[in-house]
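What follows is a short report on a single structure.
Of the protein chains in this complex, one is absent; all others appear in place.
In order of appearance the chains are A and B, and numbering begins at 1 in each one.
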Amino acid sequence: MALHPDRLLPAEPGIRAIARRLYDGVAGLPIVSPHGHTDPVWYAEDPAFPDPAALFITPDHYATRMLYSQGVRLEDLGVARRDGTGVRPDGRRIWRLFAEHFHLFAGTPTRLWFEHSLELVFGIDERLTPQNADALYDRIAAAIATPALRPRALYDTFGIEAIATTDGALDDLAHHDAVRRSGWHGRVLPTYRPDAVVDPEAAGFAGNVERLLAMTGEPATWAGYLAAHHARRAFFKAQGATASDHGHPSAQTSNLPADEAAALFDKVLSGKADAAEAEAFRGQMLTEMARMSQDDGLVMQLHPGSFRNHNPSLFEAFGPDKGADIPKATDYVRALKPLLDAVGNDPALTLILFTLDESTYSRELAPLAGHYPALRLGPAWWFFDSPEGMRRFRETTTETCGFYNTVGFNDDTRAYLSIPARHDMARRVDCAYLARLVADHRLDEAEAHDLARDLAYGLAKKAYRL
Amino acid sequence: MALHPDRLLPAEPGIRAIARRLYDGVAGLPIVSPHGHTDPVWYAEDPAFPDPAALFITPDHYATRMLYSQGVRLEDLGVARRDGTGVRPDGRRIWRLFAEHFHLFAGTPTRLWFEHSLELVFGIDERLTPQNADALYDRIAAAIATPALRPRALYDTFGIEAIATTDGALDDLAHHDAVRRSGWHGRVLPTYRPDAVVDPEAAGFAGNVERLLAMTGEPATWAGYLAAHHARRAFFKAQGATASDHGHPSAQTSNLPADEAAALFDKVLSGKADAAEAEAFRGQMLTEMARMSQDDGLVMQLHPGSFRNHNPSLFEAFGPDKGADIPKATDYVRALKPLLDAVGNDPALTLILFTLDESTYSRELAPLAGHYPALRLGPAWWFFDSPEGMRRFRETTTETCGFYNTVGFNDDTRAYLSIPARHDMARRVDCAYLARLVADHRLDEAEAHDLARDLAYGLAKKAYRL
Partner (left out) sequence: MALHPDRLLPAEPGIRAIARRLYDGVAGLPIVSPHGHTDPVWYAEDPAFPDPAALFITPDHYATRMLYSQGVRLEDLGVARRDGTGVRPDGRRIWRLFAEHFHLFAGTPTRLWFEHSLELVFGIDERLTPQNADALYDRIAAAIATPALRPRALYDTFGIEAIATTDGALDDLAHHDAVRRSGWHGRVLPTYRPDAVVDPEAAGFAGNVERLLAMTGEPATWAGYLAAHHARRAFFKAQGATASDHGHPSAQTSNLPADEAAALFDKVLSGKADAAEAEAFRGQMLTEMARMSQDDGLVMQLHPGSFRNHNPSLFEAFGPDKGADIPKATDYVRALKPLLDAVGNDPALTLILFTLDESTYSRELAPLAGHYPALRLGPAWWFFDSPEGMRRFRETTTETCGFYNTVGFNDDTRAYLSIPARHDMARRVDCAYLARLVADHRLDEAEAHDLARDLAYGLAKKAYRL
């Protein structure tokens, strides 16, 4: 059951040998994690992690959605109901339930990340079964009580060089400030994520904007609102941020004349905007954010195309982020045009695009990124943060936009222990891809070594200005 | 020319050895065929098959469409014109024409199914050519006159454990009844396919509904119409049905208030509904059928996304199902939402989704099936019932929804002799996929053996409640 040293490398012996050499050159590189969702309090206060279920199962929507799809109730996995009802099972019960259903994860990245973490962090090289569930639970529980498993120690164990969190525009970044003031050597960067004050359809939008304006002392006008964003971005930047992040339903952008934008702002703030106006406002704000990036140098990231909270009864009972966000067909060519017309030719701007619609890679994204100086492609994301997903990403983009219009790997996770597993997977899959190009005589091995280092380390650092 | 024992297994020797071991474990498993279009009269009356052309060519739209695309006239393949004109060639002439064009099938599954059947059923391991066409015709014609080639004997020869047919809602299921009453050991199940009484755009819709109501003694009201479906489903279930099947132009669903649904029913019955209303009615009926499945336990299957009878002059001359049904882009995320909002969280319901738009596998279908307890994914279907199609199905779904949100293989065929060939192909391709995961160290070989058995046999039996 133990992790095989050649896992995820091509099985054909000749190609595997090349891939192995490439991988050996990057396996030990530091981890640069420019986009993710770990909790900054971990770095600020260095707490022990709670029990194994809370560490591996309950907060991981990849894990809970699979069990839910097969009839397991979320309550039984420790997911809290919004109304507070329901008995919350203890960690051991959740862990046993997970063990009973562990076969469901065969062939999924969740299984690979989980087993990587078990072995490399806890020294466990047995497959989880109902029979050994209790014993493994005890071993993990004992280990996470030790100082070596605290977040700051793991930061070093994992070889992290820098890690970004994702933070709302209204966040006071107190934990980031505490990290900096603590003198600890770790580098933890906030990321400006203004969705809650940008999306008129977000819960509490008007109140959020009110708070934004109050925090910055700006008036409730279009100019004041933009100035407030400027100020918050400056604050984030002062706390180390190098990037902003934008999760929108679509990639729609707008570039309205200032008076129309101002009128639209008034309307969305009044709560009277319809869906099309909300979409136009979000789109306008992407263009505004891109212009602010031209000024302040924050790298901009756009993650469109998820139908959030597709399951209303689940959303009502448990809230967002419970595995019911479903990708949808996404257009970039028409949608991004207003923004690109305005700023796409600026090589000083970096706008990183992600997708959940793989058909766009070869059709739209690689052609766009292979032309516009401002565009780069983010790595395979979410459901495609997987061996086949990453392979298809390279196969459908490289020939059109090359490697240097991509930005290395994002782990994009809130599961701290999975970070080395995810980076390791990406490094292996990229080395496998490069090895196939070498074996086909499309690349020399020497340049493949350089590319492997760039894909594993250099491109992320450069694209995110770290 | 003889069938190679390792056909369709990966060519790299190390992976092939794994695949071979996996395949050896499933090659002899019984065939469970939960969805298909064989003629129930075969099982009821056990007739001899007609001549070789009528067995292999004339009724097979995969075969006739390819020849038609290269300029062969359908009349010359024995396809009858609706108006009765035209001289129908004898079987031997059709067979010779097929032999002359046999090279067109290089690289297609039709060729693989055909050669598998020739060798395993008739012991013919020569490639069909114009030179040997007559001799092969004679051998096949002689064989199908023998008792060993009758449907019931082949049922045993093929190792079939259960086989479902597809039957209109108005069908009296007399053949199924005859099979049951005959005492024969074969298991032949009807499937409730109500399209002709559900789709306002189907030929003769109003008359069909009238017959449905007459058969069940229900009034021509929305409530009566639903009660009639209930009654027919109960009748099908009593005859062994475990599933319903729905072939719709799109995956659109609706969930209207009862009074609106009733008004819509009146309108579609009056023949005054427009295309949007027809679509809404079909969508409403999918949700109603799902609710009935919650009651009676029939597994529900949805096959959307085909533009039926795309070629009007061909349709006029020859009728439906002549190879002119063309897939189109299909949305599931928005389309299924009304149904899923109503019943998607019920683990007791099974709704199996199929697609002809592969881009939906990774983008929509695997994420939906990996979340909703009621959803499962049907196998690669129609044009994708092929080695590459099946491979892409696994590669684009497994990482997101695993193996256990899929339902094994459907042969979906009216070509009885091809059934073992089709199941064998699916088993080989799935074993090839699993072997690659083992060779990459993503799976252990032991669990791959279990998975191979589930994909070949267990999942179909379980999903279809057989």
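Going forward, a contact is a pair of C-beta atoms (placed from the backbone, for glycine too) under 8 Å apart; a residue touches a chain by one contact, two chains touch by 3 or more.
Given the structure is predicted, the values throughout are model-derived calculations rather than measurements.
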| item | value |
| --- | --- |
| Chain not shown: contacting residue from B:Pro109, B:Pro194, B:Gly283 or B:Pro304 | B:Pro109 |
| Sole contact to the chain not displayed, among A:Val188, A:Ile326, A:Ala439 or A:Ala463 | A:Ala439 |
| On chain B, residues whose C-beta touches the chain left out of the figure | 1, 3-4, 6-13, 65-66, 68-71, 103-109, 112, 127, 307, 310-314, 323-324, 326-329, 356-359, 383-384, 386-389 |
| Contact set of chain A toward the excluded chain (per top definition) | 12, 14-15, 329, 331, 333-334, 337, 340-341, 344-345, 347, 359, 362-364, 366-373, 375, 395-396, 398-405, 436-437, 439-444, 447, 450-451 |
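Following the convention adopted for this analysis, only the chains that are shown with their structure count from here on.
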| item | value |
| --- | --- |
| Chain A onto chain B, rotation angle from CA fit, given as a multiple of 5 degrees | 120 |
| Averaged-CA centre spacing for the pair chain B and chain A, given as whole angstrom | 40 |
